[in-house]
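Here's the structure we're looking at; comments come further down.
The complex appears here minus one protein chain, its other protein chains still in place.
Which chain is which? They are A, B, C and D, in the order written, and residues in each are numbered from 1.
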Amino acid sequence: MPPKGRIEVKEIICKGCGLCVDACPQHVIILAEDRINAKGYHPAELSLDGCTGCGICAIICPEAAITVYRQVAPAKENQ
Amino acid sequence: MARQLMKGNEAVAEAAVRAGLHAYFGYPITPQTELLEYLSRRMPELGRAFVQAESEVAAINMVYGAACTGSRVMTSSSSPGFSLMMEGVSYMAATEIPVVMINVMRGGPGLGNISPSQADYNQSVHGGGHGDYRQIVLTPGSVQESVDLTVLAFDLAEKYRINTVILSDGSIGQMMEPCELPEMQPLRGVSTEPWAITATMGQREHRMLSSIYLKVSDEEKTNIRILNRWRQIEANEVRFKEYYLDDADFAIIGFGSAGRVALTAVRQARAEGIKVGLLRPITVAPFPVQQVAELSKRVQGILVTEMNGGQMLDDVLRIVKGNCPVEFFARLGGVVPFPDEILSEIHRIAKGPLSVDVDPRSAWLDRMAAIVN
Amino acid sequence: MDLPIQEQVVYEHPVALLDVSTHYCPGCTHGVAHRLVAEVIDEMNLQSKTIGVASVGCSGFIYNYFDVDFVVAAHGRAPAMATGIKRCLPDRFVFTYQGDGDLASIGMAEIVHAATRGENISVIFMNNANYGMTGGQMAPTTLPGQKTTSSQTGRDVEQQGFPIRVSEMLAKLDGASYVVRRSLHDPKNIRQAKKAIRIAFETQLRGLGFSMVELLSVCPTNWNLTPVDSMKWLEDHMVPYYPLGDYKVHPAVAEMRI
Amino acid sequence: MTSQPITEQVVYQRPEALSDVNTHYCPGCTHGVAHRLVAEVIDEMNLRDKAIGVAPVGCSVFMYNYMDFDFVVAAHGRAPAMATGIKRCLPDRFVLTYQGDGDLASIGMAEIVHAATRGENISVIFINNSNYGMTGGQMAPTTLPGQKTTSSPLGRDVEQQGFPIRVSEMLAKLDGASYIVRRSLHDPKNIRQAKKAIRTAFETQVRGLGFSMVELLSICPTNWNLTPVDSMTWLEDHMIPYYPVGDYKVHPAVAEMKI
Partner (left out) sequence: MQNEIIFSGFGGQGALFAGQLCSYAAMDNGLEVTWIPSYGPEMRGGTANCTVIISNEEIGSPLVRNPSAVVAMNLPSLDKYEPLVKPGGLLIVNSSMVNRAPTRTDIRVAMVPANELAEKIGDKRMTNMVLVGALLANLPILTQEMMEKALQEHLPARHHRFLPLNYQALREGAAYIAAPVA
């Protein structure tokens, strides 16, 4: 099973450029159509399950707006 | 010809083209870049020379070379770029060749900002480059004046073989106003001026143009020739505009944008019954010395207003010689004054009392403490 | 019973980069380059001894985005200013960050001479094939045929000359120790760019002389393309003219173990 | 027996493009050789009437006194920019700059790189004598490692003062440059080859093929503190190994020219 991950986007600094949307290998990032931030941009957000926490979105993000987390397998943790 | 709504920078570019501009060399810098962009399209379209140089240093030296051929040539820049051009400016002055330069001033010193300013007055009027030289400095207050003065600049530069600067600013460069453009002049062929470097073509002895006079007596003669020519220019080429001065008790002196802002304030003051007028120098070099001197003998006070720390103020003080009190008001560093600020200065001055013993710059700085802090 | 999910942080904002919004346009790779520089500064623990030299151009305000000391140079003069700083404070880490107008046009003399002197500084050179700040005019790096606001029918090499391949040119100088070109158009290239920045910075730290990393970058606003299309344009048009690669690696740099 | 009148042919005479005056150069200075070669090629190509020279700042600042065609004097390092201005206004004239290594390789680095990358249709004569002659022998960008000058009294220390610039090699990397070669003036054979290169450079411009530059390794006996003859030997022994003579960029169109 692929690792599970998630991202947090700092919406106030996101400019909705869409590079992370394009780069995401799992195609699980979208620009939020329903809201705009203080600067008038639709910020990026995780739309679906399937994030693996690979970090590629953060690598391409020009704003350093994304923090990436990956779940640590609980089984390993317990050992 | 019908009036056209044009941006100041583009209007200057088109006016230069119509005045027979043969070659343009420049470098992008805000807020004059539209001028370069316009000519990057327009000059090649007409088969004329356009080069975007690698720097202002290179641009002005390309201009230097082109001017040596006797061709109509121009460059444009904004304050920091103009500082880089000072090398070529001094060399061209010493070589006594005609050149037109447009300075769309912005806030300084240093990199400053891109907002309008008039802080390059001293650089263009009182030197900038090294050595003893003078240059004609024209200060437009509108897009139409920018157009008219561009054409005039070429004529004056050639008449006196002298550097001619159009000292504009970011607001005049960026604003759009209706203007009437001059007729298209045909491009002249190769210059037949007796000094121009055009290759001998087997027709004459070889020539050279340079700014080097290693024999000090030759250098002195050159300096004196340049200064004598300047006296002629002072006698013939002073230009200015007067508003409501006939019966004025108080006079404002301001050039370019500052003069425009003052005009609005003067009208408001007149509506209130205060007898104030405006003298707007068009040439700040040569400066309207006689006009200011006469004014100082018939008004109760003069207010100098500029978008710098009082650079023209020093010239006015030297001319007024204590004939009447001189006051000063300025916003600077890229801040443009609103008319109401000048109006309150008029109120203050009309109320009095005024003294010839007060240092106007120092008094202004004291008043500014309340505005800026 | 739900077990608490344990997470590791895969990526977070570098410490050397301030947590503020930049003035750059959406999708501008200045942001990526800033981040990479900050990440390397973090990794190498350089934050407290770093002095940056900003240039004139869009990145003129870079000092607002980094949590390190900064000065701003006159247009094109960053390598000269960095020389002054480095000669006075030789144990500090000094880098310049310059665009193509700044470095390859007005500042050509300064960069050539800093490189030939083997000045012990690091240079981040952003090549986006136009002048961004002033609104998209032709730069020395503008490609043949490329339309800009001052080459409106496309750069005509007959009238306006050819683009300069700065890395190749500087590589001819004996004083240059590490001169490479990388690109920022996709995650793989961004990773490689970061490695190059690391090597450049190590070059300086070990006193091995002049280092420069040229980074091919996008300018979506002035190119009139979306950020995503800009990346594609970079890959399709810029990379063929400006091949990625190592143009000068001094043997002493090649031997470094990082 | 009547003596036969001796008939002579002129094997060599002073070129017309060179004014018949005494120069201010030091004895043995190869500026004189370079001037002569330029003048000879101008004569051969019949270019004197349409030639405009751009003098630099440095010892050759007064070259306009020695050349019998139109001249201007540029600010330090800016000769390629000034030549650009002239050439763009008068494209059918022949425009050359003549610059030393301080002028071209130091203060004028940006101007020469950009004139070359623009493929500006001008010709550049670049005199490399590994020091600043005019101001009295200071270190130039071309001063060799270890070479003593008045501003590198212990010899050029590359750690502190950097490395010399091989200008021809560097400019050859630019797409706009059409003809970039290095020649030397230290003996008659090399001087002949230098002249050929100058001819090729000038032909490059006349045929509209773009930017051409001939770098000429030269001597400075006065500041080097050597006799002219020893200077020639020093050039050969020390400069040529660092600055190899050769063709660094010859555009195919230039290579195809028949002269």
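Assume contacts are C-beta pairs under 8 Å (C-beta built on N, C-alpha and C of every residue); 3 or more make two chains touch, one makes a residue touch a chain.
Treat the numbers as computed from the prediction; the structure is a model and nothing was measured.
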Of the candidates B:L5, B:M184, B:M201 or B:V356, the residue in contact with the absent chain is B:L5
Hey, which of B:Q174, B:S211, B:T283 or B:Q311 is the one touching the hidden chain?
-> B:Q174
Taking the entire complex into account, which one of B:E45, B:D155, B:D340 or B:D366 touches the absent chain?
-> B:D340
Among C:A16, C:M44, C:C58 or C:A129, which one is in touch with the chain left out?
-> C:C58
Touch residues of chain B, complete complex, unshown partner = 3, 5, 30-31, 114, 142, 170-171, 174-178, 257, 260-267, 336, 338-340
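The criterion applied here is as follows: only the chains that are shown with their structure count from here on.
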Where chain A and chain D overlap in contact partners, by chain label | C
Length of the line joining the C-alpha centres of chain A and chain B, rounded to whole Å = 55
Could you grab the centroid distance between chain A and chain C? Build each centroid from C-alpha atoms only and quote it in angstrom.
-> 26
In chain D, the residues touching two or more other chains are 110, 113-114, 118
Two or more other chains in contact with one residue: find those residues in chain C.
-> 105-106, 108, 140, 160
